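Here's a slice of the assembly, chains where they normally sit.
Going by the order they are written in, the chains are A and B; count residues from 1 in each one.
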Amino acid sequence: MHIYAEPFIHTTGGEVIHAAIIGASGYSGAELLRLLAQRTDVSVDVITAGASAGKSVDEVYPAFSGTIDLRFTSLDYASLEGMDIVFVALPSGEAMSVVPQLMGKVGRIIDLGGDFRLSSTSLYSRYYGRAHTAPELLGTAVYGLPEIFKEQIAAAAFVANPGCYPTSAILPLYPLLKSGCVSPAGIVINSVSGVSGAGRSSSVEMSFAEVNENVRAYKVGRHQHIPEMEMVLSKGAGAEVTLSFVPHLVPITRGIYSTIHATLAKSCDAAALSEVYRNAYADASFVRIRESIPQIKDVVNSNFCDIGFTVDQRTGQVIITSTIDNLVKGAAGQAIQNMNIMFALPEGLGLGTRKEEAYV
Amino acid sequence: MHIYAEPFIHTTGGEVIHAAIIGASGYSGAELLRLLAQRTDVSVDVITAGASAGKSVDEVYPAFSGTIDLRFTSLDYASLEGMDIVFVALPSGEAMSVVPQLMGKVGRIIDLGGDFRLSSTSLYSRYYGRAHTAPELLGTAVYGLPEIFKEQIAAAAFVANPGCYPTSAILPLYPLLKSGCVSPAGIVINSVSGVSGAGRSSSVEMSFAEVNENVRAYKVGRHQHIPEMEMVLSKGAGAEVTLSFVPHLVPITRGIYSTIHATLAKSCDAAALSEVYRNAYADASFVRIRESIPQIKDVVNSNFCDIGFTVDQRTGQVIITSTIDNLVKGAAGQAIQNMNIMFALPEGLGLGTRKEEAYV
């Protein structure tokens, strides 16, 4: 059997990485736990929670019974001092009061929320609807999209993990914008998301009876991931990108599917686009350029981002479809990929990846 | 075309029935609204709600936009005086403080909850986990299962509408117990229910991410519908019935499916069971004895209860499967069927029924 896959696990002869997860009882936190529990080179020493503090992991997530023996604690900064890495998996708006307390006291920080992705307080307050309380830290985090900012991540002590929608949109668009194959103007992004993206929710509108057999758009044209996409894509394009983005909720648990319309440069055809992607992602463990149309089920539970594209001659557009698991490549998996890079480990370690990226 | 179906609507030359719904913003209340809005002989004058008081119906249920122009109000007993009928669609435990206020001031009362189905305060407190605050009214309501207690319902001013699980279990079991074809001992009932049975919920455990791709039993052997089933079935059997009942939650919105094991009397075979059912339900508009195995999708949005059975020679049992829409035959539809009977209207009026039951 020729398999690209490599052992999920790296038993390092070296030192163990000591890690903490702040906000570990949410879905992203639990996904971090699930993935890190498979590793022998990482020790998760502290997991904090709000309402679930004091409970064992398997009380909140019975699936972990018999595999993870940890207890949620209340956030206590003293217990975090000296950690090699701290993952912050809090809802946006909470991290900005936590991260400043960690600075300088822990080795590295990866924030999975949205508080430190933007560099502008005005954009933050406009899209997040609140003032930023740690403006001095804005712009200090490296944007943790490894396929694009690997070198910066490797050198970073503080990483802002990308949002789920931006991950699904930036990965397919960035190389095309950078190459000039698509225009920075007129980009339209429609995404559908599973409900786990909204976190562990107790709202009526996220109840099964309301979500099941239903589809609805939300935050049309004003979702907080818009400035994040525009910021990164503008870097790629070398010009200001203003895009339209509409997120939708569909009755699935995991997964994001983004369909992107962009104006194709006259000089580019399908072969040129393929070439751009091939060059951009030749070394990427987790981007798969697909010849058929991607679908969510092919990436669920994995760290892959699948990308397909169609050139629409009639309209002069390229139509791109991309898909990720919002909790893996859109959150916890990407955070671990970033951690691996920050610790000079193979980026795919513990994530199931291609042979060449796997650790010896 | 030979159709049994008759007009859903009865345009009466006579007087209009004035109705109120207390607790109209829940799923059962909304289903009452949906069904009653189709009728010209019933005027829904007052609908009350808790948190939604003051809102229009279409703010809470946009589906009704352009079809129902009503506003939820707070419960105000003065506004209910003189109503021909009041439907109480409150969670169990709330009706027992409301119904006493209505007695003697409104024409008829149908309580869709569980507060007045049992006749014993001790059973109520054991299974519902609270003391009954209107014990003087216990036993005064007629149990509103029209296929069995039609005459009593016709004469009643106060009806306790059956629970959803009991409806699905009593309809198939009652005739067999009464005929002596099955033994009152050793009955096992396993039911699965859609989530709307739990009402409009804002709990994490009813959220989509928790219910989807999941099945779980709950309240094993201690569900509050057990004494209700045993009470009615004991009447049918003429002997005390003690049964085992396990409810399960499955990821669908509407519907209950009950699978029932009962010991078959030696004197009865499949033909005898068919005969018993044929006699019992010859005049029943909403019971369909099926030759194939019933399925939930055949009864969704309808007031039907579909019943199938298999004689298992190896074990000496009859295995019965029955299915209803929990919000229709298990709640609002059955309540309207009861109302029709109480007002001497054809029982199927406004419910979609067979020709012979249809009005005129």
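A few notes on this one:
The working rule: a residue touches a chain if its C-beta (ideal position, glycine included) is under 8 Å from a C-beta of that chain, and two chains touch if they have at least 3 such contacts.
Quick caveat, the model's predicted, so the values are computed rather than measured.
This structure file shows 2 copies of a single chain, while the whole complex it describes contains 4 copies.
The working rule: only the chains that are shown with their structure count from here on.
With centres set at the average Cα position, the gap from subunit A to subunit B is 47 Å.
Interface residues of subunit A facing subunit B in the complex, by the touch rule stated above, are 27, 194-196, 200-204, 206-213, 251-253.
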